[in-house]
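So, chain A:
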Amino acid sequence: MAARATAAIFGAYGLAWGLAAFGAPLGVWSGLSPADAVMLASLIGLLVLPLASLWAFAVPRAAVGWLALGGGGAALTLLGGLMRTAAP
Partner candidate 1 sequence: MKKTPFIKPALRLAMLWPHTWAGVTLGGMLMVIFFMGSLSVFAPEIDRWMMPSTRLAAPEGPVSLDQAVRPLVDRLSAGRTVQGWFVRLPEERNPVLTLRLRAEGGVIDGVASADGAMLPPVGTLGASSFFYPLHYSLHLRMGFIGIWIVSFATVAMLVGLISGVIIHARIFKDFFTFRSWGQTRRSVLDLHNLTGVLALPFHLMISFTGVVIIAPIVLPSGVNALYGGGIEGFYNDAIGGFDRPRAGAAAPLAPLDPMVAEARRLWGGGKVGYVQVLHPGDAAAYVRVSRSTEDRISLNNEPVVFDGVTGAVVKHAPLGPVVAAQRFLSGLHIVAFHHWSLRWLYFLLGLSGCALIGSGLLCWLEKRRAAHGVRAGVGWRVVAAMSCATTVGLLLATLAMMAANRALPADAPSRAMMEVAVFFGVWIASAIHAGARSAGGPPWRSQTGAAAGLAVACVALNGLTTGDHPFQALADGKMAVFGVDSVLLLTAALAFAAALRLGRPAKGRVGVEEAKHA
Partner candidate 2 sequence: MRDALTLLAVFALLYLGCAALAMTLDRHWRDLVDRRNGPLRRTVQRLRLSGAVCAAAALGLAIQRDGGAFGLLLWCLALTVGAFAVSATLTWRTAQLRGVQLRGAQLRGD
């Protein structure tokens, strides 16, 4: 249960973080103003956060939850970083 609880708290936040980090440059790339893009990405991140958090309890194996949430968050953050360096 400790693995699930930490995945639900930190893993889900990681995913939300990644979504906002990736969504902001993606929004700018698709033509939104920077302020709108940041806001939209943050709102989507916050919408996903509680759902991802519950998913960590629903997934059959805790390790899968950690991998998907934490890994997904890290990958998205990385991707967001790449996007910014590619198109300043």
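For anyone wondering why these and not others, all candidates are chains of the complex that A comes from, given by their letters.
Following the convention adopted for this analysis, a contact is a pair of C-beta atoms (placed from the backbone, for glycine too) under 8 Å apart; a residue touches a chain by one contact, two chains touch by 3 or more; residues count from 1.
Nothing here was measured: the structure is a model prediction, and the numbers come from that model.
Note on this complex: chain A touches candidate 1; the remaining options among 1 or 2 do not touch it here. Residues of chain A touching candidate 1 in their complex: 1, 4-5, 8, 16-18, 20-21, 23-25, 28, 32-43, 45-47, 49-51, 53-54, 57-58, 77, 80-81, 84.
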